[in-house]
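Below you'll find the structure, written out as structure tokens, and then a few comments.
A single protein chain has been removed from this complex, and every other one stays in its place.
For clarity, chains are labelled A, B and C in written order, and residue numbers in each chain start from 1.
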């Protein structure tokens, strides 16, 4: 069982001071402790972006992949070794722009992995451009006259795409986030947390302040997260009041649950002596 | 103004007899006549799949593109020449699998193009595999033990992604479909019609019969397509009763509407004498 | 009378069961101890159009179709129109007299034998069947009657191929056809098939199936692919075997997902594979580079078809060699193997998995439609020939340094490979440049060291291959020859046949098959070039990509190029004529 101080690595953290990523990092580490997992059991997967560096800051298994491909990578790892706990860390551009192809499909497929999206509503590492969750009018070097498209609503997309665990957290409230991460990892199936992650360098609009003024907790208002319809209603809420917490949760057989022939993790199946004579007989 | 018989081409139609694509083809041709468009004004774009062949069967401008990229191609064409009417024809695998990255973004962006998805819930041209709209349990050569994931709900995804015209048609009712196409093309902004298109060769489940038994028309039940919430409710309806017709429609400035500097189609802007001295002055 | 030398063409519309009938015919021949090659030509459409299957039967090993045919089974009129000129002297046509009116006069061929049979009427009236496709089996029965072959062999094949009740009606159809031909036609067809005794155990399969078998035997546990002709057959084969062989076979949302899922699975420790064709490979190329950088073992079957772009999706070409060799940004080691026949599809796939794991890099099997979708009778595979080798894999407990280094700098370039969940090891990698531990770095020295480390694997590999004497090239024919043919991949089949034709004409040529394109077997190729009197390269592409490689590596050009890029494979007769022209 891991203790917090074992989770550090020798790598210097190079996020901007005050970056929301710190909140996610600490929430994740504490969640691992809460969950009583061992270091070797857990694999982190990340995309490319400021968020992606998180893999270097936690002393567990890690795959710092390419931009946009957190979900397929995490899926592959879990399929191969179902004894691993696999947690993906993606950016908003990473997951909602470049990697959007995978999102709704991962939700449908329900492989037992967790996805945490560092949603700072900006491309951070490429020095600040508009992403698909940027607010209308948001001015950046790629939209100097302001973004002109309404933002994507990944929470709603997840819900209508049959995701079985859909939540939103706030990097400015790591305790709350920690709890969400614990529940997400415990959840059997695809679990997804969109995390509001203030980018103190490039997102002049969606600051800690901005979020704090608007955010409220679904659990504080008695939201029933087993009610899909209510969840959808909540997912459309935006403006003065923005909900965080668990929107939706349901139990549904995972992808691997539905493959009855698999009795053990694939990595444990010996490959030294596969017998293909029967197929060859059929070809004779 | 085009007349129906001018819309034929010398190319032999090679869809299977009875294929739902015939209904889409005839509905589209009739819609062009209804709209009183000229042949040179309209550009068809298609992906790869049985549906993609439609470009060869209509005597108007056409770009038979690659698999999954109908939306970006159509977007580019419209951006370049806003005087063109651009209609994309995609397959379900084409648009909801391979090309899913573009779908929600096209909805948000609201470029004034029309997308018609030939949704036969199967990969047709590659001889029948499961797609993301295939029903659970659907058996094909790629899922011989039956599909194990719930189908994607593109209508719902479109609505929550700010699409301004969302409809569903049925290839078995070309008259109704024709009317939908007319309205979709008339609509300013991104208009999208998912068309149930029975694949008589590979989809043994979702047959004309299957659809006919379940389909009802939204307009027959007084659905108010300006009500987003109602639209969403309808989009989740599946099973014994499945709605067709317009789910949602709203007026919102198109992408180009929001570029006030563009007074003419880009293709009409002369490029012979662009003056860059001012930028150079700034660099001096 | 020719015995056991036959070429048959079965033609009709798409959807008319042409491929199936061809398969049945060919397999029936194999069951009688004959050698068979069969190949299918079809268009990118589902119904209508024109499909045909060509089966070549012989008492000796066969490697490709021929230029001509001896018997046409025409399931529509178009088949006769398109192929009548391919009929050799004395050839025959089986056709439905209710569909097609044929006379020797109208065909302008006095030599032909016409075998009209009321195929559809038989199905409807005699068999009382609604499935019109049964007429194919009637025709097959008739064909075997003309060929005086043992009908029980076909019956056996039908029994093994279909479910009981379907098999039964097919057997009836075959019998009726057989009888009809016996009763209505003279025994004057110039070709006969005779059963041969053989102790060789043979199987009949295509390239996709051979690769699938190799993958299963090699212990592939995760197969992820999005359908794309001509690789789709492999997906179907793997999916059909998912449960029996404890695999996960997944068709994801596209090729980008496919390669990344496969890479994730490989990183976690199973043997993983994907397959696609050019357009899909484009989308995979970024993931390929990631596998290269993270030293993740992956096997990819890239199934060529004519490009550029969507091109001719159901036809064959060899236009992607250079692309595959250089795909993805930056420089990293990869292995590219181009099997040339069914046997190589099997054995090289097994080898590919070993190489991928031993050297921790992506291995590409570069194939094409003609190879993957042509069927051949081959000797059942020797499953003892290639042992599973997993290199430096560590699964239980890592006993090395206190902190495990996934990318440890070693002399060979290969690092010990612990898996996540291995005791004593935290496993970390990065698609960014990284240090030995897998932490991302931008340090110029480490960058240089890591590039050198990765590239060193190729040298190590080349050395090992040479030491173990694994075939990176193959050489056929005598050392002394008037010319040396050079090729890669599926052109091997027609070339092997062309060699036979030429040798019958006493023209002695030999043949260099380049099996490994990367690492390129420079020394071995050079040695062959050193003694070659004249070199003739044969490729299914426009720019002769193999000769560009030969130029690049050996600084020599080949003397002649025979290129074909119309989507169709070479026929051996045509090829031998072209060879003679340039000699």
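The rule we apply is simple: a contact is a pair of C-beta atoms (placed from the backbone, for glycine too) under 8 Å apart; a residue touches a chain by one contact, two chains touch by 3 or more.
Everything numeric here is computed off the predicted structure, so don't read it as measured data.
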Contact partners of the omitted chain among those displayed are A, B, C
Give the residue, chosen from C:92, C:319 or C:572, that touches the chain omitted from the document.
C:319
Of B:74, B:148 or B:232, which residue touches the hidden chain?
B:74
Contact partner of the left-out chain, one of C:196, C:455 or C:470
C:455
Residues belonging to chain B that touch the chain removed from view:
9, 11, 39-41, 43, 45, 48, 53, 55-56, 59-66, 68-69, 71-81, 83-84, 101-102, 105, 256, 259-262, 266-267, 269, 271-272, 274, 276-277, 279-280, 282-284
In the full complex, chain C touches the hidden chain through residues 43-44, 256, 277-279, 281-283, 285-286, 288-290, 292-294, 304, 306-315, 317, 319-320, 322-323, 325-332, 430-433, 442, 444-445, 447-448, 451-452, 454-455, 541-543, 548, 551-553, 555-557, 565-568
For chain A, which positions touch the chain that isn't shown here?
12, 14-17, 48, 50, 53, 66-68, 97-98, 100, 123-127, 129-130, 132, 141-145, 201-202
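The criterion applied here is as follows: only the chains that are shown with their structure count from here on.
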So how far apart, in whole Å, are chain A and chain C when each is placed at the average of its C-alpha atoms?
41
State, to the nearest whole Å, the distance from the C-alpha centre of chain A to the C-alpha centre of chain B.
31
Between chain B and chain C, what is the gap in Å from one C-alpha centre to the other?
37
Considering chain B alone, which of its residues make contact with at least two other chains?
97-98, 100, 132
Multi-chain contacts in chain C: which residues touch at least two other chains?
242-243, 253-254
